[in-house]
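Every protein chain but one is kept in place in this view of the complex.
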């Protein structure tokens, strides 16, 4: 087993092929990654604020992790084995980013007003996350996981953006037990991980979820299969992810995700793509990650003629 | 109990204040509505096609139903009591609309090609819908329900469009047991209903679901509460719906839905709107209806301090 | 010559096939239409405000005008002969609509603030429009012109929306000397006109331009040619218009407009559609009307091999 911690290697805010690997892992191997939270650890107790002067970026990652044998044109398969909070708490907060996330147009600045600052430290105990007096279930997930991007238009990427390489997808289904397949563009895949949430809603509408520092255990495999988009698979469901980076509308992201899912169904189950599209129209699900990312999914049992 | 059937009053393709009521119902009353399927009954057996020459429109409705006592500025509350298939089957099919739905841009026409025609008749037996050899659960829902629209920009509406008045929302949560509140713009609300699905996937990606003629039982109530958007409430969840008609992007529809949901949470639970937005960011869900409609929702148990 | 004035027939806020014609015009005939301004005449002098209580809608029209001989499936060709201000002034104002127009998301309401009210009466003298101390050229145009809509999804329409039937396009090229061809869906075309601007910027970004009551002289012709979208033609340029109603993104509206323009070039000049698309890529122009409407155009001289 390999271990790597942000404490030793620092925080990264891009997914990039230009950086030296911080760890090496063999196919079939397990790696435990200790990640900082999305505030870069600036928000730990009441009164803390994000200090952009000191740390201008958000969403720090650990990486790149070099996967031995991963080749451009193939893929890397990451099984999320476990996610553990490291300090027994997480935080949700409005940032200067919240305004933009909620309206895109800088209308509040134009009006000389601003979104109020607010922050909550949330204790995590067993299966429960405490938000003031409310109890929410602990449903840990990895918000950002991706390889060094390369293909046109997506290129080197901010840790805030999703794309064909994965990245900041914020899909709650990337949780213990699920398997994420990512396209590989460089030798060694150059995997990045971070942005763990104790629980997150669809769309992460205020811009953050319960952000927590955590220890993530990942099983790594490789495949020669080429992928156009990340795939997520869990026991009962299979999925295909699309993102709206680069001027793509959400509607088009839904269309792309279902067309790709129909092709995956054809490949896996021998169901013709047009029938597959009909099945998606009847039983497909859409999961919204953040406002740039979503996933189309289908339950496997609906595809099995023997049931 | 009032009964009204498309057999007696014909098919309507707009939600309009210009038509005479086809039925009258009192607050607290039950009305059973027999609706035709979205193909206007043109697709019943293998080989059938949509004949646009004879029926240019899709998605026929029954209405307007006059709700006694419903006043402009108030709302009408419709509880879905029951949905029954009337001929034991439904159909899913590609139409000339499918091309546009899947790409919006008329690229196939420009390329002098076309989406292939395909159609499946699907038998419904008990809890099961048969799609070729596959078994899918029977999850009936009302695709289109709305009042005569009035407010600016939405005005009189095609039965294909969603809006503040409801309309073609295609939200699977509008199913037996749920309660839909719709804004009222005209005396009597002028309710329209149709487009029942035996089961539908998020986004209804091929343009149709399992479309079935059905009998729908609705309990009707009225309220003086004004609404900006339709609200759906079921046992465990409450929701708020937004639509993308009129050039609104899906991302903005997500934003609007969650802002409205936070206001509803404030109104119902006394949780301040900014906290409510955080709770949505942690535990909210997005349900995609079709490519013009979605709903934001939250489970009630997350809002209750006494649990 | 036929004359019709809003003073005699009242103000209409929808384009609808359900209303009785207010005037009849023969092919080749001239009709002079007196229209009210977009505020329904509520803003005439300093201190005036839009009173939604009295007039909830904006953008009143005159119509429907019945064009003799116009048949469904054909088109009506309207030449703008003249536009005259009737009271020597116009007005620009922020309305409650401005907020939505500028951000779509109701973020100001959520923040319990509002866009400030502001209004300017602008004198028009000869070729000049006075905005406080600034002089702007008088460039009159017809903001809204359309036929009674019919086809799916667009149906009966608010006077605020553009669509395949024309409507609220706000394209400054619809000015004296230009020819607008509109698809006909009903016997008599059922033409509506209104929303004259003394001058308007691309996108009409604050929600109104210099709105003025006016007298508009229109020459009416008919054609058997079917149209998918309105076409505008002036001496040196030809155009094709697309709209973003019904969840269509602006990017897709640009794509549709240019694909249609390439088809028009093929039809008119015998230049193959793929070459035509290249020519658009080299020399096409986009004119943004409002945030739901745009037009693609090309100068005719670029299409003529004999030059």
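Labels for the chains are A, B and C, by order of writing; each one numbers its residues from 1.
Quick note on the criterion: a contact is a pair of C-beta atoms (placed from the backbone, for glycine too) under 8 Å apart; a residue touches a chain by one contact, two chains touch by 3 or more.
Because the structure is a prediction, the values reported are computed rather than measured.
In the complete complex, the residue from B:11, B:107, B:175 or B:217 that touches the missing chain is B:107. Across C:28, C:133 or C:235, the single residue that touches the chain missing here is C:133.
Check A:57, A:130 or A:269 against the missing chain and you find that the one touching it is A:57.
Residue-level contact of chain C with the missing chain is found at 92, 94, 102-104, 116, 118, 120, 129, 131-136, 199-210, 244, 249-251, 254-255, 258-259, 274-275, 277-286, 288, 291, 296, 302-305, 307. Contact between chain B and the absent chain runs through residues 102-105, 107-108, 111, 113, 115, 247, 249, 251-252.
What chain A contributes to its contact with the hidden chain is residues 13-14, 16, 18, 56-58, 97, 104-107, 110, 151-158, 160-161, 244-250, 252, 255-256, 259-260, 262-263, 273, 291-292.
As a convention for this text, only the chains that are shown with their structure count from here on.
Overall, the chain located most centrally, as judged by its C-alpha mean against the mean of all protein C-alpha atoms, is B. A rotation of 180 degrees, rounded to the nearest 5, superposes the Cα atoms of chain A on chain C. Centre-to-centre separation of chain B and chain C, using mean CA positions: 32 Å. One finds 45 Å separating the Cα centroids of chain A and chain C.
Shared contact sites, meaning residues of chain B that touch two or more other chains, fall at 104, 244, 249-250, 252, 255, 259, 291.
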